[in-house]
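Omission of a single protein chain aside, the complex is shown with its protein chains in their original locations.
Letters A and B name the chains as they come in the text, with residue numbers starting at 1 for each one.
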Amino acid sequence: MVATALSLAQNGSDFFQDRSESNCIRDDGAFCAGWVIENIDRYVQPTLEHLLLVTVSVAAGFAIAFAMAVASHRARWLVPPFIGVTGVLYTIPSLAFFFLLLPITGRGNLTAIVALTAYTLQIIYRNIVAGLANVPTDAKDAGRGMGMSDRQLLWQVEMPLALPEIIAGLRIATVTTVALATLAVFAGAGGLGPEIVAGSNITFRTGVVVVFVILVAMALAIDLLLLAVQRWLGRWRIAGEAPSRRKPRLRRLRALGSERA
Amino acid sequence: MHGAYRADSTPAGALRSVRSSSLEAAAAPTEQVREAEALAVEFRDATKTYPGAEAPAVDGLSLEVPAGEICVFVGPSGCGKTTAMRMVNRMVEISSGDILIGGESVRERSAAELRRHTGYVIQQIGLFPHRTIGENIATVPRLLGWDRDRTRARVAALVELIGLEPELADRYPAQLSGGQQQRVGVARALAANPEVMLMDEPFGAVDPINRERLQNEFLRLQAELRKTILFVTHDIDEAIKLGDRIAVLREGGRLAQYATPAELLMAPADDFVEDFVGADRALKRLALLRVGDIDLWQAPLAFTGQATSEVRAKLAGAEVPYALLVDGDRRPLGWLSESDLACETVPSRPDSSPDPLLDLDDVMRDALSDLLQAESQYAPVVDAGGKIAGVLSVEIVSDFLTSEEEALTDEDRAAAEHGAAEV
Partner (left out) sequence: MIAMPLAFLDAFGGAIEFIFTPRESVGVQVEVGGLGQVSELLLEHVRLSAAAMAGGLAVALPVGLYLGHRGKAELLAVGIGNAGRAIPELALIAFLVAFVGIGFINVTIALIVLAVPPILTNTFVGVRQVDREAIDAARGMGMSEREIAMRVELPLAAPTIVTGVRTAAINVIATAAIAPLAGVLTLGDFILSRNVYGDEGVLAGAILIALLALVVELVLSAVQVAVTPKGVRLQRAAAEA
């Protein structure tokens, strides 16, 4: 009890520190536009670092999940163990994961990237598998009957038809990683996390708002970009859609976490 | 007039070659795209037993399909007809026995190579939704490594052959109707000049009206291309309409009878085949006939202004007890009644109309249907120029059917039954 109280007091004394000059800042306003415009530069580097963390983690996650999916496509017995492993990696909270990795990879960006990558595996893997499973069987039968080898069938028919769903999984993974990468600060990595937590930042209202906005904007931008890619790659689907909008939307409903059902 | 049947509905037994140079016209200017020579397909005691199953799915099937002919596999569900067909391109591996294409065993060829030279059309079509129609049709040529120009020319020729507008080649399957998609499926199978075509209930998923259209188009195509085709259906009427030969399979994958449609209808090998063909097989035979195939009766002809005494004299010994009024070109105007003949000369306008007016090219079943619907006992038959060629009645048709059956000598009958006994 005493220990916790002391620890709180120690941390608490950090909370009240010097501020910069302007009145807005001194009064700790919610959003001091002037200060933001003046100091916007200090967020550029962290934002880029953050973006880098996200990109590398998702790319690595995609590469690994893709390889897993191709392997388990032919050897179906691999699917349950793969689902199990990715599930466990998903369940372990990233914060804990960082520190479980600490003895192996030490502090820094690598630990963060490994943990973030592991987190994306489940959603991406599940989506690739689901996408491949949803390829119409008659298209596969016709393809095989026309003389396509297994490899040709996979790359010319199955993958293109599964692509929209794969990209959907990529979208979810990326959005969650943008949010999660803020915790990377605890692993000793960069990004926008330090802007929230380091020093007195956590009570710096304007700063918090700015970071919040940047994160949400980043997530939104990437999501829309990937959505455009998803639409473009699946344009053959849109081609046949009837004018009435109601039915198609219902079909596209996806339960959250259905990837882990 | 049954004009609609003239060009399109061509019973397989009496194909008229349709003059169409669409294939040649659309060939690439630098290269003649030739259709490959059709090959014969032979089943030699072909058997398929699935692991763990007690009985074979296909049991010792032996038959030979001559090159350029359509062989229809027909039978109830579970009789193994689709399995048998899929053994030809090794989508189903043969357990024992063999299948030969052009004398060469399919087991000795690589599966992928075999399939690239075999056309394969399935009921659900299986078009690739992510590719355009043109790309779909070009699938096998691309797999075979054809160059772009040759492929493009071939696709264009095929699109025209199946009766689609050229613009549709750039659309996606989802934008086409079911009937159009079906035709694209056939075109895709034809793309790489296959020697043999396999078709598994290709018209099954289409509504009856479009199905008939597709069947007629299919026959038109076959008249030009003359491929060896193995066709699977559960519909005996479709089998009779399309097949040059029909293989009736019973449950357990055994061959019940292998014969031409006429033989099948006239001499079913056993009760099973007879049941399967249906109780109305006499009527079904009529679908194989045209009015002009049989000897028609002649009615005495009368011309306007002719003396009625002359007409009556002709009537005395005629096959048909009514006189038919015709014009100067011998076109039927109507039947003359007693009151018509009461006058001195033949009137210019008869009492009863000449309907139903039949054509030599009409399918017998439809002609007879019209005849039965009308009140008349006799119907005049005209040729392509509209000139009287004879008269049809129900009696003539039934006489013909009976004489045909008698003409089927004991030898032929034994052969038809033997075809079943071979298995």
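By our rule, a contact is a pair of C-beta atoms (placed from the backbone, for glycine too) under 8 Å apart; a residue touches a chain by one contact, two chains touch by 3 or more.
Values in this document were obtained by computation on a predicted structure and should not be read as measured data.
Novice: What shown chains does the left-out chain touch?
Specialist: A
Novice: Any idea which of A:94, A:109, A:127 or A:156 touches the chain not displayed?
Specialist: Considering the complete complex, A:94 is the one touching the chain left out.
Novice: One chain isn't shown here. Among A:113, A:166 or A:219, which residue touches it?
Specialist: A:219
Novice: List every residue of chain A that touches the chain not included in the displayed model.
Specialist: Touching the missing chain: residues 2-4, 6-8, 10-11, 28, 30, 87-88, 90-100, 102-104, 172, 175-176, 178-180, 182-183, 185-186, 193, 196-197, 201-205, 208-209, 211-212, 215-216, 219-220, 223, 249-250, 253-258, 260-261.
The rule is simple: only the chains that are shown with their structure count from here on.
Novice: CA centre of chain A versus CA centre of chain B: separation in Å?
Specialist: Distance between chain centres: 60 Å.
Novice: Taking the touch rule as given, give the residues of chain B at its contact with chain A in the complex, in rising order.
Specialist: Per the stated touch rule, the residues are 89, 91, 111-118, 120, 122, 124-131, 139-140, 143, 171-175, 185, 188-189, 198.
Novice: Can you list the chain A residues touching chain B in their complex?
Specialist: Touching chain B: residues 136, 138-149, 152, 157, 160-161, 234, 236-237, 239-241 of chain A.
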